[in-house]
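Note that this complex is displayed minus one protein chain, with the remaining chains in position.
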Amino acid sequence: MEKLIRQYWWKALGVLILLYVFVVGMLVPLKPGITLVAPSSAKTGQELILEIEGYNTNFDKAEDTLRMWLKMDNERSLAAKSIDVIGPRNARVAFNIPDYLPSSQRVQDFALVIDNPIDGASVRPNAVLITQDSIDPDQGIQQWVNENMTGLHEKQGITFPFRNILGETIRNTYFHVSLWLAMMIIFIAAMVYSIKYLRRLDNRYDYWASALTSVGLLLGGLGLLTGAIWAEYTWGKFWSWDIKQFTTLIALLIYMAYFVLRSAFPDEAQRARISAVYNIFAFIALIPLIYVLPRLTDSLHPGNGGNPALGGEDLDNTMRMVFYPAVIGWTLVSSWIASLLYRTSQIEEYLWDKWDEDDNYEK
Amino acid sequence: MKATNWILTAFLVFFTLTTGAAQTGSTDFMRSMGKMYVVVAVIVAVFIGLVLFLVVLDRRLTKIENQINDHG
Partner (left out) sequence: MTICYLCDQMNMLQQTMRLLWRDWILEWRTRYALSGIVLYVLATIVLVYSALIDIQPKVWNAIFWVIILFAAVSAIVKSFVQESQSRQLYYYNLVHPLALLLAKMIYNTSLLFLLSLLSWGALALLTGNPVKETGLFILAIFLGSMGLSIAFTFVSAISAKAQNSATLMAILGFPVIIPILLTLVKIGANALRLIQDTSISSDILILVAINLVLLSVSILLYPFLWRD
């Protein structure tokens, strides 16, 4: 470890990885999507005219090949009667809604599917709610003019997925979510060094534990700050006592208490031993906080209650190619900063010991 | 000390700019282009955070240097 922290290859690697993450994470475009469908509700037996606003779409270039459907379920979908292209991002589409729907529900939700060879296929779930005056599934099945979606296109080139609420902020996966994972790795490393200290009682392990903990606090603080900035423009408030924000704040308080505890002991050996004990205790107390409690209550945070986020289908392969390097990059750069703190502590210790000896000699 | 003041000022300016931009007028700057500027703000915040941390480390080293000078 003493040799490793004086080598440059892993620091350069961390910086290069982050550079890659910044360039690719910012430059790769989003997949075309649908940002607005109006009106969002309709009645049966009418001609339904929808105003559509796309994102990153090329309706004008693909005017002749543009196709749209209202999708009810996997078997049933309704093709558009006519499509008016207004601009690259705007179109007006008309559907003939039959008098009866092949459904026993009064209100049926439909997804809107748009397809063309340039943009590929894009879907907006729950785009339109259609209310039927009277329910008759048998007549609905008779009246239904089904047109299956066939020959859907794939968007060419590398893209990130489009998600409704997130929009471009899906890129925050690399600049907010990855900070989180890096923080957990750093805190685990701090705990490992605390355990090492208790086993060997070597001061160097204590310096590592405190250096890593303060870098972990930095990452956590940045995670909270970047989350708050995002929340301001998505939820409308920097701070809304969302359970994720709350538990994060508490986690940071636990680790701030670690430094309060350290400052309470003038004696170095006692400080190192007791803060190591608290560091391990704090990490164990953190586990229920971060991973168990958010499951207890509802949260608006992406990844909870149907909100889109990472994991499962949401983190697609393209995003993985940036997200995992981002975690590694942030961890490496944080370790670099921690190693600087560690070396500073070592120099301080060396100098103070030397000066103490000098003072004793003079006496 | 001077460096911290500079960075604090930059931070405050950044925040007043972003929040001010969010509140002025009907054209919402931060939410335009699919909230792209939120991503930019997040990156700037991370960058400022790292720089602030470096400033703290810098001051700690300066303190040690001063102590070395005191001890001759």
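Think of it as A and B in the order they're written, each chain with its own count starting at 1.
Everything that follows uses one rule, which is that a residue touches a chain if its C-beta (ideal position, glycine included) is under 8 Å from a C-beta of that chain, and two chains touch if they have at least 3 such contacts.
Predicted model only: the values in this text are computed from it and were never measured.
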| query | Among the chains included here, which ones are touched by the excluded chain in the whole complex? | reply | A
| remark: In the whole complex, of A:16, A:86 or A:260, the residue touching the missing chain would be A:260
| request: Could you tell which one of A:127, A:280, A:319 or A:338 touches the chain left off the display? | output: A:280
| message | With the missing chain put back, one of A:198, A:228, A:300 or A:351 would touch it. Which one? | response | A:198
| task | Name, in rising order, the residues on subunit A that touch the hidden chain in the full complex. | result | 198, 250-251, 253-254, 257, 260-261, 264-265, 270, 273-274, 276-278, 280-282, 284-285, 287-289, 292-293, 296-297
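Operating definition for what follows: only the chains that are shown with their structure count from here on.
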| request: Give every residue of subunit B touching subunit A within the complex, in rising order. | output: 18-19, 22, 30-31, 33-36, 38-39, 41-43, 45-46, 49-50, 53-54, 57, 60-61, 64, 67-68, 71
| Contact set on subunit A toward subunit B in their complex | 22, 26, 30, 35, 55, 166-169, 171-172, 175-176, 179, 215, 218, 221-222, 225-226, 229-230, 232-234, 337, 340-341, 344, 347-348, 351, 355, 358
